[in-house]
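A single protein chain has been omitted; all remaining protein chains appear in their positions.
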Amino acid sequence: MDISTVIAGTRFDNPVFLASGIVDETLKSVERAIKSGAGAAVTKSIGKDERPGYAPPIISELPTGMINAVGLANPGIDDFIDEFRTSKLKEKIVVSIFGKDSEEFLELAKRVQEVGFKTVELNLSCPHVKGYGSEVGEDPDLVEEIITELKNKTNLKVWAKLTPNVTHIVDIAKAAEGADALVLINTVKAIGVNIWARKFSLTNGIGGYSGPGIKPIALRAVYDVYRETGKEIIGVGGITSYEDAIEFILLGAKAVQVGTAIYYKDFQIFNEISQGIINYLEKEGFENLQEIIGLMVR
Amino acid sequence: MDISTVIAGTRFDNPVFLASGIVDETLKSVERAIKSGAGAAVTKSIGKDERPGYAPPIISELPTGMINAVGLANPGIDDFIDEFRTSKLKEKIVVSIFGKDSEEFLELAKRVQEVGFKTVELNLSCPHVKGYGSEVGEDPDLVEEIITELKNKTNLKVWAKLTPNVTHIVDIAKAAEGADALVLINTVKAIGVNIWARKFSLTNGIGGYSGPGIKPIALRAVYDVYRETGKEIIGVGGITSYEDAIEFILLGAKAVQVGTAIYYKDFQIFNEISQGIINYLEKEGFENLQEIIGLMVR
Amino acid sequence: MKFSEIASAKKIGKDFFELSFSIDSEVKPGQFLMIWVPGVKEIPMSVSNLKNPITISFKAIGETTRKLSTMREGQRIFYRGPYGNTFPEPKGRAAYVAGGTGIASLLPLIRIHPGDVYYGLRTAEDIVYGEIVNFVSTDDGTLGFKGNVVDLFIKEDKEYDEVFVCGPEPMMKYFHDKIDRRKYGKIYYSLERLMKCGVGICDSCSINGFRVCKDGTVFEHEQLDMMDEFGTVRRAESGRRIFLK
Partner (left out) sequence: MKFSEIASAKKIGKDFFELSFSIDSEVKPGQFLMIWVPGVKEIPMSVSNLKNPITISFKAIGETTRKLSTMREGQRIFYRGPYGNTFPEPKGRAAYVAGGTGIASLLPLIRIHPGDVYYGLRTAEDIVYGEIVNFVSTDDGTLGFKGNVVDLFIKEDKEYDEVFVCGPEPMMKYFHDKIDRRKYGKIYYSLERLMKCGVGICDSCSINGFRVCKDGTVFEHEQLDMMDEFGTVRRAESGRRIFLK
């Protein structure tokens, strides 16, 4: 059964990718995800300068998922490049970058391109760091400018990862029209409270909500954006099983990313989902993955 | 232990209310909630004209909550008034109304006031009906106009129920400054998919997500709005236990509403939460509910 | 929402059908499922045979039931539940009083604990499950007693320890108001109302604050005494009251 998928002209063996920020700070972990069956792996988001991130607790487990405020911890682009340049799996590694404006994004993208990566994912959506992520990604003009700049001045494929924390995600998606693909969604702004300590569960207070609890929200984003823009979409948010993945695919996602599920099922999640998709396609009488992409919307 | 709470000058015996839209279409059910221990009960949202709502399935159960698209089914204000006018519990019944503009809201509010109700809740937030709810409530100017109109032309206490499906809920909260209290939050826009039928789980496709899965989102809304506006707030979204209720109260909510939890725990939820709050206050050495309202934000 | 494959599909009478399929939870007498026909609607259906493959028995009266009636072995049927409370198991002489499709909800109990079965129909050709029926009435007199099943029951004038009633609400109301309460031990009614959610949150099935889907469907005679909306007020899909008679 052929479950390969083509995103912006690039073919991936299977449509189950590792999401940015989950076991992907170090090269060896990223490669481990790929060797464990991920069709591609997105790195932790990298910025210009080193950031230690927030003090732990940086995650808080919930009955319905998890909230995190890692705080864009990253070694800075120099050390990142130094560590990742040696990889032989560059075709399957997508580098996530974050910046405060088009200049920063462009600078980062060029560095990434220089050492041979083919695709960047733009973090326009991290909800818990001032001046970055969703603060950039909720501004359609800025989104458009960043993408135009990167498409004009690099040869990279550009995936734009959008935030659900906006009134009309379709407006942002339209601003991101120039991107090769859209990644939907990043975490949902949220808070956890510990009533016995009477403190926030996370050091940073505000965090990003991920896991099963955000799946219905992510599905809505994928559906609305696919229906309204027809763009190539990678679905992410709360996927922990092949059934979840297929829900996204039926609504138009050409691939999915898996983050928090690593916490529930570890690296085997990739093969588990791929195998599940194969079984589903067989059982339901489809010839290949293509047949069900966007089936419920077309 | 005193767990009474005062909202916009009105005293309620306890801070656990029934949320709009859950077993509150008929007068006798609303009264049952109050007799079961709810400090107050908000009716299903009522509009000018009768609406049958969407065809079932109107709800879909999820592991993390529920999505619904009831479609603002309601008998219309005439039949509503006719049924509810006789109630002896009017002080504890808050009438939820929805309209497409300030004129409709005003007309409804006047009818409600005429028969002796003291408080209306404005549905500025239902996410699944065109032209109503969140389509009104995401427009700050319209929100402000509606509230100004009602405050100028009626003597009702006005609670404004806001939608989380916006980029900056604080902006909407500021537009709603004229309201006596803010109710945060209504359901989150969402979709459910059935991969075995390859159809949406709900007849309407798009629905509103409620239950435990939205609690972290609701907490964030309450915290942001309380911190930025200091308004009187009623917290709602995913509350199924006294611990949940206390999380909202610590972040500034003077009361909470309970909806989907009726599905999990039925009418006993009201007394269960009230009793849990009493035990908590005793155990933690507080004198009354007031002491913990907003404790983590002050 | 779960699904199962239809194990058998039968026509058992005029416009009357049975579908059997296996489900993954235990069902008790009187409980119902919400059956979803994708693209059409979701509707409540009593379980008329509790053991896997369980059975639903229905009359094709509208779009959903008509679509269900065309379904065949091997096709998928979507459901959730079982929901609702249950009939208690009878201990003594039992009577079962059914009108129309109401027979479906009584069938499991009739099989567990046989008793006198009274069945009211509009006309002879509506008969189903004839083999278990002891007393039959038709509105037009084409089969059995001419008249309604309540009058038939009263005419037979037997004594029972437990009576179980299920049918259209007007028939149950008539039964409730007409019979001589003292002649019987316990009397249970399984009510049917417009249902949207099936799980007690939408309030569309409520009678005097009792949700038929959740507090019922089974109510005792004395509970109905206190429900002034029983048989007098039903609700439109909007929740608007429709006053009967």
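Chains: A, B and C, in written order; residue numbering restarts at 1 for each.
Heads up, the rule we're going with is that contacts are C-beta pairs under 8 Å (C-beta built on N, C-alpha and C of every residue); 3 or more make two chains touch, one makes a residue touch a chain.
Note that the structure is a prediction, hence the values are computed from the model and not measured.
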Task: List the shown chains that the missing chain touches in the full complex.
output: A
Field: Identified contact with the non-displayed chain, of A:P63, A:G76 or A:P140
entry: A:G76
Task: Over the whole complex, note the residues of subunit A touching the chain we left out.
output: 22-26, 28-29, 31-32, 44, 50-53, 55-61, 70, 73-76, 79, 82-83, 194, 196-197, 199, 201, 203, 259-260, 262-263, 266
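In this text, only the chains that are shown with their structure count from here on.
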- request: Find the chain most remote from subunit C, comparing centres computed as mean CA coordinates.
  value: A
- prompt: Centre to centre, by mean C-alpha position, how many angstrom separate subunit A and subunit B?
  reply: 33
- request: Mind checking the centre-to-centre distance between subunit B and subunit C? Centres are C-alpha means, answer in whole Å.
  value: 36
Query: Per the centroid of Cα atoms for each chain, what is the distance between subunit A and subunit C, given in Å?
result: 51
Query: Can you list the residues of subunit B that touch 2 or more other chains?
result: 199
Message: At least two partner chains per residue is the criterion; list those residues in subunit C.
response: none
